[in-house]
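Got a structure for you, written out below as structure tokens; questions coming shortly.
The other protein chains are all here in position, but one chain of the complex has been omitted.
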Amino acid sequence: MAGSIFGKHFQISTWGESHGSALGVVIDGCPAGIEISKEDIQKDLDRRRPGKSPFSSPRKEKDEVEILSGVFEGKTTGTPISLIVYNTNQRSYDYSEISKLYRPGHADFTYDQKYGFRDYRGGGRSSGRETTARVAAGAIAKKILKEFNVDITAYTLSIGPIEIDKSKFDKKEILNNYLAMPDKDAAQAAADYLQKQMEKEDSSGGIIECVVTGLPSGVGEPVFEKLDAMLAKGIFSIGAVKGLEFGIGFEAAKKTGWENNDFFRYDEEGKITKLTNHAGGISGGISDGFPIVFRTAIKPTPSIHRMQQTINKNGQNVDIQVEGRHDPIIVPRAVIVVEAMTALTLVDYLFQRIFSRIDLIKKALQ
Amino acid sequence: MAGSIFGKHFQISTWGESHGSALGVVIDGCPAGIEISKEDIQKDLDRRRPGKSPFSSPRKEKDEVEILSGVFEGKTTGTPISLIVYNTNQRSYDYSEISKLYRPGHADFTYDQKYGFRDYRGGGRSSGRETTARVAAGAIAKKILKEFNVDITAYTLSIGPIEIDKSKFDKKEILNNYLAMPDKDAAQAAADYLQKQMEKEDSSGGIIECVVTGLPSGVGEPVFEKLDAMLAKGIFSIGAVKGLEFGIGFEAAKKTGWENNDFFRYDEEGKITKLTNHAGGISGGISDGFPIVFRTAIKPTPSIHRMQQTINKNGQNVDIQVEGRHDPIIVPRAVIVVEAMTALTLVDYLFQRIFSRIDLIKKALQ
Amino acid sequence: MAGSIFGKHFQISTWGESHGSALGVVIDGCPAGIEISKEDIQKDLDRRRPGKSPFSSPRKEKDEVEILSGVFEGKTTGTPISLIVYNTNQRSYDYSEISKLYRPGHADFTYDQKYGFRDYRGGGRSSGRETTARVAAGAIAKKILKEFNVDITAYTLSIGPIEIDKSKFDKKEILNNYLAMPDKDAAQAAADYLQKQMEKEDSSGGIIECVVTGLPSGVGEPVFEKLDAMLAKGIFSIGAVKGLEFGIGFEAAKKTGWENNDFFRYDEEGKITKLTNHAGGISGGISDGFPIVFRTAIKPTPSIHRMQQTINKNGQNVDIQVEGRHDPIIVPRAVIVVEAMTALTLVDYLFQRIFSRIDLIKKALQ
Partner (left out) sequence: MAGSIFGKHFQISTWGESHGSALGVVIDGCPAGIEISKEDIQKDLDRRRPGKSPFSSPRKEKDEVEILSGVFEGKTTGTPISLIVYNTNQRSYDYSEISKLYRPGHADFTYDQKYGFRDYRGGGRSSGRETTARVAAGAIAKKILKEFNVDITAYTLSIGPIEIDKSKFDKKEILNNYLAMPDKDAAQAAADYLQKQMEKEDSSGGIIECVVTGLPSGVGEPVFEKLDAMLAKGIFSIGAVKGLEFGIGFEAAKKTGWENNDFFRYDEEGKITKLTNHAGGISGGISDGFPIVFRTAIKPTPSIHRMQQTINKNGQNVDIQVEGRHDPIIVPRAVIVVEAMTALTLVDYLFQRIFSRIDLIKKALQ
């Protein structure tokens, strides 16, 4: 109920603070019989790990995962999988000042308002470091989806004013450049732009796009658990997200019905196709078998060294320069978090699809 | 699990199809001691009701609500409240053709894919008529929120290319014009624009903005049940929604941290204020006491009389002109649905706030 | 959260009071494609219905069910099924006195303590009449189970001191005599015993036994959702239940391990069998493929005309003779309620079994 549990069937329970001894996740509801190794998980954690790029925090963390339960002789047993990542580089920083201030754009103020006090070391539970646990669980969800040929690819669409040129889309580039952009030239331009922000001790926002292929039709529940609604819950649960749109999204508000509707056609082989995918692969909250496409706006890193105005707990207006090790941009490291939340949502509703029809249930049980 | 239940504390279970005998909702978890009358609910249902404007479906429904349980001597008893609205104007229409076609932009295709068959009369459960039940439950949620001085106001921000001029914002106009626009002139321009679409047998999309005032700080749960995440689930569960943004939303992706951060200041009376509200009243998933602001993109009505391309179940490509009684625009009638989903979400997380702190729990129980 | 919703997959939401206009249930999560008619449900409602026997309340209710949604052309559509039963015989009784008293053995006192006031007409929501909705939903659950060859049979094991002789067990008798006893002679002796209690204006308790056959092994989740734990939740949710035991139950406390353990053997055909079924078909919370057997103790009807002591709200000790139309025994009418709660629980965990293994999920989805 307090919001650190996510999911219905593949249910994850995350825990841990930025500067505690460890972070982790317990997965309840991973079916038995799936081959899982540490490497399956580490691969995704390494994509999120800080300290690898000029555009990410220099905090040195290996983010090495350990599997504490639920896997026996290389396969999931059907019982809870406990994953742990120890924090090894909590800098012995002096937090006495920051503990009395509210950093602009951070959750310092709202945590104090909610709980009466807060773990101020590195943002405590509100730190982006919390997403480590999500990425670890998401890696297992992605492995399951792969068994059903569902593929999730997220990437940086834009950083500040720099956007990729879709005609140059190159999937390999996503893992090749520091900014997770599938367009080498845009990545270079964005790097230059970021360099300038860093010189001004400032940061930048950006947009992540995510495309899901291979998802069968019929996934998502009508009314309150529409597939887009559940993805929206998952994506907006990522700290820095400020907007989300599916298919042509906000553009649809300016279109007419005739312009916006996707027309069905049988292709030459008699297969059902659509002439467009404005809807982004979801109709009435249910997947239609075409690619799921969405974009999400990520705000600029709130921690900047540039002088800002704020208040302290003693009733004073003060100026603040946020010290510490910060990313000038959240977007590239958030790409894998978007994939993780997408995977965690999809695995749930893919499984849930079975319960729509008594014939599918019978197929499974007989 | 099948998605027609919404909420944690104030939990609603909706049912009913467009052309069934009735629609309704059961509310479990409405606290005892709240004065509720039929009129409290009818007021909001009347805002959603069809047949009142040149821009809404001419289907004649009084949408009269009955309270079947849970209210005794004018007050809620703490037990489930069952609300029912009978369908009185299900036109005896010939559905034989439509039952074999997939209307573009509708859930006909995905329902068939999911369930193997569908109730094709008026869209069955996927009809916008399903939101009747949400509005009825939302009216009670709004009444509860009012006891805590929380006010929710949604309105039409834009229709197609016509947007309101915020300098002319006039709250009274929302209930005054057919299009729920708080700007008389924009409403007139939008009416003209819609008239043109109707002549072309087409429809239009638009944007709804929603502002919540009076919500205390500390509402929303960290990590997966952030207030924005849960509102996003609620808003994207409305059929026609294609995008959602909080505060400056997608604009944040182009900003720098210094531009985007809201700076705190004590005002002259020593009250905490923010110089801007770019975040839209939520930080780290928790309300900060400033207005919650979000905008949501609504797609154009998919049902249009203009000729469209589609397929039938016999493997044929066909043309279709959707007959029936349709709105040329969903937006004005969706405004109250946005308010309802917002209220249903907020009442849950306002209540949930108590459990953040043992001192609040003690205040209640001692 | 307020407890009128039951289940995970096949989720029911019940509502209604003894003397309101109607009672009902909404089922969310019934898979599409199941043939359901009013008669399927009415059959079980008729077993619960009052007024049929000298040992049940003379309240005249036809308890006729209507299906308001979720069934189209005779089959479930996968969307919520709303069932309603109108109250037709709420006697215009004078409740002015009873509204100020606390009837012994009733929930009058605890409802007032919890909610601050109560609907005192016929016990309001705490009335046994609430189980009408459970039986209606249970009938559909039983129909689903039947498709998997799962059979649930509950019956009266004892009334007061009169117990059935298992050597005379005759299943047909359950529906044949007024007391749902599968032993004609015991039923006669129990009728005589009840007659005597009625003459003394008193009532009697009894025990219901329930046997489930055909349930495959592997049903039930380890740790907190053991099959016996979930059945226990369901059975203890029936108002009058005071005890529950599986297999040999409390007898196990006096046994040694050697006496209590069920020994496995292959039978002559190589089929796995057990020499005994002391465990009642559940081991480690998971069904073992042998019959599920449990017994539940039902307290005597608390409403009796015999003079009792109690208090009123004015601080006075008073005497009370409970007026009205009461059953001298709850047991026979509770038999079908026990079947309903068992069915509702089993359908959930039978479905849930699919998620234990990735191979079963694949069978369903591929």
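By letter and in written order, the chains are A, B and C; residue numbering begins at 1 in each of them.
One rule holds for everything that comes next: a contact is a pair of C-beta atoms (placed from the backbone, for glycine too) under 8 Å apart; a residue touches a chain by one contact, two chains touch by 3 or more.
Quick caveat: nothing in here was measured; it's all calculated off a predicted structure.
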Chains still shown that are in contact with the chain withheld from the display: A, B, C
Candidates C:V135, C:V150, C:A279 or C:I361 - the one touching the absent chain: C:A279
Footprint left on chain B by the chain that the document does not show: 9, 29, 31-34, 76, 78-79, 144, 147-148, 216, 222, 350-351, 353-365
Contacts of chain C with the absent chain, listed as residue ranges: 1-6, 8, 14, 102, 104-107, 109-111, 113-116, 125-126, 130, 158, 160-161, 197, 200, 202-207, 217-218, 220-226, 228-237, 239, 241-266, 270, 272, 275, 279-280, 283-289, 297-304, 306, 308-311, 315-317, 352-353, 355-357, 359
Positions on chain A where the hidden chain makes contact: 1-5, 8-9, 11, 13-17, 20-24, 26, 28-30, 32-33, 68-70, 72, 75, 77-82, 114-119, 124-125
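Please note the rule applied: only the chains that are shown with their structure count from here on.
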Centre-of-Cα separation between chain C and chain B, whole angstrom: 39
Touching two or more other chains - residues of chain A: 222, 353, 355-357, 359
